[in-house]
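Heads up, one of the protein chains got dropped from this complex, but the rest are sitting where they should.
Read from first to last, the chains carry the letters A and B; within each, the first residue is number 1.
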Amino acid sequence: MKKTLNLLLAGVASMGLAFAACAEDYITLASTTSTENSGLFASILPKFEDTTGIQVRVVAVGTGQAFEIARRGDADSLLVHDTAGEKRFVENGFATERADVMYNDFVLIGPANDPANIRQAQSAEEAFAAIAKAEAPFASRGDDSGTNRAELRHWKNAGVDPDGDWYRELGSGMGPTLNTAAAMDAYVMSDRATWVAFGNRQNLTLLFEGDKVLFNQYGSLLMSEEKHPHLKHDLAQQWHNWLISEDGQQAIADFKVDGQQLFFPNAK
Amino acid sequence: MENNAFYVALSLLLNLDASLFQIVALSLQISLLAVLIAAVLGFPLGAAVAIWRFPGRGGMIVALNALMGLPPVVAGLMVYLLLSRAGPLGEWGLLFTPGAMIFAQVVLVLPILAALSRQKVEELLGEYREQFVSLGMSHSRMMPTLLWDARFALLTVLLAGFGRASAEVGAVMMVGGNIDGVTRVMTTSIVLETGKGNLPLALGLGIVLLTLVMLINAGAYLVGELTRRRVG
């Protein structure tokens, strides 16, 4: 009995040590699923870590949740794609600085037979209007993410109030939404990165792309020292600076999936 | 062939993939540690509720039984709000670390261990009570005797707790953040791979997880049966 107990205690102690060993220099970055799932972070983070010795721990959630995490002081840095929301975040004093980092674009995905005929659309506005007119099933993230917010803007621009049986709010991340769309042959708006890396396409195919309004700007935010003095502001500043530096921008440009560049650096 | 989940699971296991190994090791560490902590708290709690009669005891039993069904995301949300910097335990800096995941799993597993051990200990006490009173044992002295004599039943209870801990994803996702190499465990990996549309890989990971849980259960069952047969 005593032996077993000692063994158990030793086990617990060693686990504790294992966890403690991870506590080197690191920051927690709240970001979006599109950047994480596409493999961008897996590609660029090692380069940053090599230069600075700082580990970046990515919590990949929807943009809405990422803002919430940052607002509560649970993330040292924020990299999201909702320019309007980011500017409000700065205005409200939660962040002190915002910088453009890169963009990718949204694409419209749908069943290969394209019942709303959006292949022929001349603009995003036209494409969205066509889907609404045909009342073809459309899968929406419905989770207040950056993608969801952008999608709602496009409906508004097309003069449509999306409502009815054909419009399905899933309340899920990009990947699960694509899975569901594939299962019900629905149209869906996705960021290109997630789409290119997505493995379960079934009957879905890319139908519309290229309109400038579908560009999806990512911004990096520096948290307010005043609101959250406990955060690792020095390390976060290094990360922020690196992202918009020549090295960081090059690392983003170098990331390719199947030879295709997914994110386009555009820091000023 | 590559699209077959069993094939993927097998090749994952046979290739001893380093990142898979890390994920499996972390999953086991977190769940085992959580179950251990929950047992240290939950078994005496369950035994105490079984032994003592106090006002509100009935309500406590109902509460413990109900909490066995606590949805993992609710537990996750509660622990998230507790451990968040803006929360009461924010100072600990535990959010998005394995510690937070252990915390959340303890919250999930504790009611199971307490409620089921209460039931097992109460059954045993029914059998032993007169003998205990005859030996002049106090209530607090009964507790260790009952817990030790219920050890085989409690092993099963422990396994039930471990099953819940290792299978849940909602809570660890929320408080761990599924950070690659830090808080990514089997279940959150499965969610991630499903999100990427890598269904065979997701299912393959699921098979690996299931195999592990089955091995642990089989091991515990064997040990339990062998000793039970010896002790009668």
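Please note the rule applied: a residue touches a chain if its C-beta (ideal position, glycine included) is under 8 Å from a C-beta of that chain, and two chains touch if they have at least 3 such contacts.
Everything below uses one rule, namely that contacts and distances are computed from a predicted model.
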From "ATP-binding cassette domain-containing protein", "Outer membrane protein W", "Tol-Pal system protein TolB" or "Collagenase-like protease", the UniProt protein name for the chain not displayed is "ATP-binding cassette domain-containing protein"
Which displayed chains the unshown chain touches: B
Residue, one of B:41, B:73 or B:137, that touches the chain absent here: B:137
Which residue numbers on chain B touch the omitted chain? 127-128, 130-131, 133-137, 141, 145, 148-149, 151-152, 230-232
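Keep in mind that, in the parts below, only the chains that are shown with their structure count from here on.
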Counting in whole Å, what is the centre-to-centre distance of chain A and chain B, each centre being its mean C-alpha position? 32
Sites on chain A touched by chain B in the complex: 8, 12, 15, 18-19, 22, 28, 33, 36-37, 41-42, 57-61, 72-74, 173-176, 178-179, 182, 194, 197-201, 228, 230
Which chain B residues qualify as touching chain A in the complex? 29, 33, 36, 84-87, 90, 93, 95-99, 177-180, 182, 192, 194-199
